[in-house]
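With one protein chain removed, the remaining protein chains of the complex are shown where they sit.
On to subunit A.
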């Protein structure tokens, strides 16, 4: 499924929740709870994303030219946000990730739901994912 298709799916899911803030937050937490565990050994200082208020660890592996992300956080809501990003960007080529325009964030009104501090954190996560893609792109092309 294309990146845009997955984004459409997410937009629809949030649409069903309507404008009720509480159920939206519960939903994000629920998605977060389903995020696969990250091994403790990966939760290093090095893998922490700077710019997030809560702790977020992110790593990436390349397999057959595609990048898989592994992430975790100490807060459930943040885990939910990462989980959405992973659903969209994991298993893609570096080019796809670098080109991706994540319009779902605006469409579901995420900034409104999570507030400005967490929005900055979300932007930092996306930036870090794109940096991984850039790194692997250089490696794959060398």
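Rule of thumb we're sticking to: contacts are C-beta pairs under 8 Å (C-beta built on N, C-alpha and C of every residue); 3 or more make two chains touch, one makes a residue touch a chain; residues count from 1.
One rule holds in what follows: contacts and distances are computed from a predicted model.
From the set "Cysteine desulfurase", "ABC transporter ATP-binding protein", "Ribose transport system permease protein RbsC" or "Long-chain acyl-[acyl-carrier-protein] reductase", the protein name that UniProt assigns to the chain left out of the figure is "Cysteine desulfurase". Screening A:21, A:61 or A:103 against the full complex identifies A:21 as the residue touching the chain left out. Summary of contacts with the chain left out: across A:77, A:98 or A:126, the touching residue is A:77.
Counting over the whole complex, subunit A has residues 19, 21-22, 24-26, 29, 53-54, 74-78, 114-115, 118 touching the chain that is not drawn.
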